[in-house]
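Here the complex is missing a single protein chain, while all its other protein chains stay put.
== chain A ==
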Amino acid sequence: MPDKDTNKSGKQGEDEMTVVVPPPKNKQSSAQPTNDADGDIAMGDDTKAGEAEAQVDPVAQTISDIKSNFALLDRAVALFDARFSLRALRSISSIRKRLTADILAQVISETFSASSPNTQIAEHLLLAVDRPDVTLGGQPSSEMEIDSGSKSPAKNGGKKEAKEVIPEIDIFLGILAQVHLYDTKQFQRGFALSRFLSERIQSLNRRTLDSLSAKVYFYFSLFAEQLAPLPPSPQSPIVSIRSILLAALRTAVLRKDIDTQASVIVLLLRNYLLTSHISQADLLVQHTQFPENAANNQVARFLYYLGRVRAIQLRYTEAHEHLTAATRKAPSSACALGFSQTATKLLLVVELLMGDIPDRAIFRVLTMEATLHPYFLLVRAVRVGNLEDFETTIAEHEDTFRRDGTYSLILRLRQNVIKTGIRMMSLSYSRISLRDICIRLHLGSEESAEYIVAKAIRDGVIEATLDRERGFMKSKEVGDVYATSEPAEAFHDRIRACLALHDESVKAMRFPMNQHRLELKNAQEARERERDLAKEIQEGDLDEDDLGGDFEGI
C-alpha cells in the first residue's frame, strides 16, 4: 500500500495499517509468477484500498484500478493462464460506471510511450474517445503521483521503458473504450473503433488474447445493432458485419479458440434472428459445433437462440429441451434477470404448443410475476380450452407479445385451445352431440366440428368414437395410466437427468495443476519405504519396537 496514502487517511488508525501493510511484498514480487493464493490476497487488498481512496479522488482511483488490471494481464501472459484475463474482464463492470473519456485518455497516454512502435494503436484509441490532442508517454501529473505514482514504480514504472506494451493491454484498453462509447451512446464512433480492433485481433495470433477478443466482437455486434436503420430492415449494418463474424469464427475454430468461437456463434445466431433469416440460422447451427466447454453464459445464450429457431420450425420437443436448459443455466443473479424472463416467456409458449400446461408456481416468482402476467392469462385460457378468452387475451396483449417476439408462435396456439376444449368435453361427458361441441367451442359449423374431433381422435388427444348417423361423440373409458409404461418412462427420464447432473458436476470440478505429480511422488516414496520395510522384515532383524520407531520417523 502506498505510504502517502495511509498518511492521508491517517484517521483509519493502527489496526487498519497492519492490515494494509503486507501487500507491497506481493506487489513487488508480482512481476514474477506467484501462486494463486497470493494473487487472491492482492485482489482483496486492492478493493479495500479502493474504498479508502474513493473519498480521496475518484478519477485517480479509477486510473489505478484500470492499471491494476494490467498486472493481471501481464500475469496471464507470463503464466499462460486465461483465468487472469477473465478476472481483468470481470472488473470492467465495476470500472464501467466511473469511466470518462479523460480518464481513458490519461491511462492511454501513460501506458504508451511516444517512442514505442505501437503509437498508432494508441492514437487510434485516443481518436475514438475524442481526445486526439493528448500526447503519448505523458508522465503522471503531479496530482497523480500521490496515488498511482507510488504504485507505478512498484510494478509498472520500472519496466515501462524497458518492456513493450503487450497486445493484451492495448486490446483491454480498446474494450474499455468500447464500453465507454456504448454507455455514452456514440455508436457510430464505437462501430469504427470496433472494426479497427477486430482487424488488429485478426492480425495477432496469441492464445492469451482469446477471451479479450470474444468481448471485442461482442461489443462490435452491439454497436452494429444500434446503428440506423435498425435491425428488421435488411439494410441494417448488422448484415454487413456477418462476413467479419464468419471470418472470425473460421479463425477461431482453426485456432481452437473456444471463447471467441462460442461468442461469435451466439452473435451470428442473434444476428440472423434479428432479420428473421431462420433457415440461415438453422444452417449455421448444422454446420458448426458449439464448443462443449464454453463459458456458461454463452451456453445459455446459445441454447436460447437455438430453442427459438426450433420453435419457429415447429420442432417443439427440441425447442423445449433447449429452452429448459437455457433457463436453468441462466445466472440467478439480478443482472441477468432480463435474459431469464425472456427465456421463460418463450419456454411457456413452447410448453403450451406442446400441449402441456406450465406449472403455476412459475408465475408466482416475485421477479417474474409482473412481466409474465399476459402469459398467465394466456395459459389460463388454453387450460380451460376457451376460444373466446384466448382471442380476447391475444387482442389485449398483442403489443406485448409482439415485443417479446412470441406473437406468431401464440397464433399457432389456436388449435391447441380447440384440442384442450375437446379433451375437456370428452372427459366430462360420456356422450355429447356434435352440435353442442360446435356451440361450446365457438366453431364455425357442425361439419367443422366433426372433422376437428375426428382429427383429435386420430392424433390421440382423446379416446372416443364418432357416430355419423346420429351425430354424436362417445367417449371411451379412460384407461389406467399406471397399467402402461408411462410411469416407468417418466421415472427413467428423471433418473437420467439426475445422473447427467452428477456427471456434469464431477466434470466441472477444478483440480490444481500438477497436483497429481506430487501425489505420484508421495506414492512412489511410500512404495519405496514399504519395499525397504519388506526387505528388513525378510532379513529378519526387525522386531516390534523397531517398527514403531520407524513410523515415528516418517
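Going forward, a contact is a pair of C-beta atoms (placed from the backbone, for glycine too) under 8 Å apart; a residue touches a chain by one contact, two chains touch by 3 or more; residues count from 1.
By definition in this document, contacts and distances are computed from a predicted model.
J.: Pick from "RNA polymerase II transcription factor B subunit 2", "Trafficking protein particle complex subunit", "ER membrane protein complex subunit 1" or "SAC3/GANP/Nin1/mts3/eIF-3 p25 family-domain-containing protein" the UniProt protein name of the chain that isn't shown here.
T.: "SAC3/GANP/Nin1/mts3/eIF-3 p25 family-domain-containing protein"
J.: For the chain left out of this view, which of A:192, A:227 or A:278 touches it?
T.: Only one listed residue reaches the unshown chain, and that is A:278.
J.: Which is it among A:293, A:317, A:392 or A:445 that touches the chain not included here?
T.: Reading the full complex, the residue touching the unseen chain is A:445.
J.: Taking the full complex into account, find the residue in A:59, A:86, A:127 or A:466 that is in contact with the omitted chain.
T.: Touching the chain that is not displayed is residue A:466.
J.: Can you work out which residue in A:255, A:315, A:440 or A:529 touches the chain that's missing from view?
T.: With A:255, A:315, A:440 or A:529 as choices, the missing chain is touched by A:315.
J.: Which chain A residues touch the hidden chain?
T.: The missing chain touches chain A at positions 232-235, 275-279, 282, 312-315, 402, 407-408, 411-412, 414-415, 418, 443-445, 447-448, 451-458, 464-469, 485, 488, 492, 495, 499, 502.
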